[in-house]
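Note that this complex is displayed minus one protein chain, with the remaining chains in position.
Right after this comes chain A.
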Amino acid sequence: MGNKQTTFTEEQLEAFQDCTFFTRKEIQRLHGRYRELAPHLVPLDYTNNPDIRVPLTLIVTMPELKENPFRDRIVETFSEDGHGNLSFNDFVDMFSALCETSPRELKTIYAFRIYDFNRDNFICKEDLKMTLNKLTKGELTPEEVSLVCDKSMEEADLDGDSKLSFSDFENMVSKAPDFLSNFHVRI
């Protein structure tokens, strides 16, 4: 580790610290992790903000995401192009939103986006079904799934349009006892 090559300039680090919930050390570590994913692609020197994106297939191999049933959705949600290719900025952004210190509001917004599979700004029954199937690895019968979907709608849908808007979702999540403890990734 003798001669440390500078990965970021001071300003970059400051900016990252202003924009995320990470300390400078964590940002450097994140860069290390990011580089690990595609060493031939990602340069060590990031001072001139190279525009490099790592594809989804590589991102989801991270141990932090590997077992997550929603890994593809998470990565897609945070990628700028919507297809799951992450630049380093997106990468940092993702883990910042999912880290322990980020506030409930932010997490709620991103959770909503993650569970909104078809990106229509509503969680409809299709989204719910997808979520359930991913969550149980498809071990519930279709009848059970639809029953759960109906029940969920009944519980949380306050305006009766049989889909969950963000406010419905927010209301529901704000009362959930372990949303905060469960919805975070440590890196």
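Side notes on the structure shown:
Operating definition for what follows: contacts are C-beta pairs under 8 Å (C-beta built on N, C-alpha and C of every residue); 3 or more make two chains touch, one makes a residue touch a chain; residues count from 1.
Quick note on the criterion: contacts and distances are computed from a predicted model.
This figure omits one chain of the complex; the name its UniProt record holds, of "WD repeat domain 5B", "MTMR7 protein", "Transmembrane channel-like protein" or "Serine/threonine-protein phosphatase 2A 55 kDa regulatory subunit B", is "Transmembrane channel-like protein".
Across the interface with the omitted chain, chain A contributes residues 15, 17-21, 23-25, 63-64, 66-70, 78, 80, 87, 89-90, 92-93, 96-98, 102-103, 105-106, 109-111, 115, 128, 131-132, 135-137, 139-140, 144, 147-148, 151-152, 155-161, 169, 172-179, 181-186.
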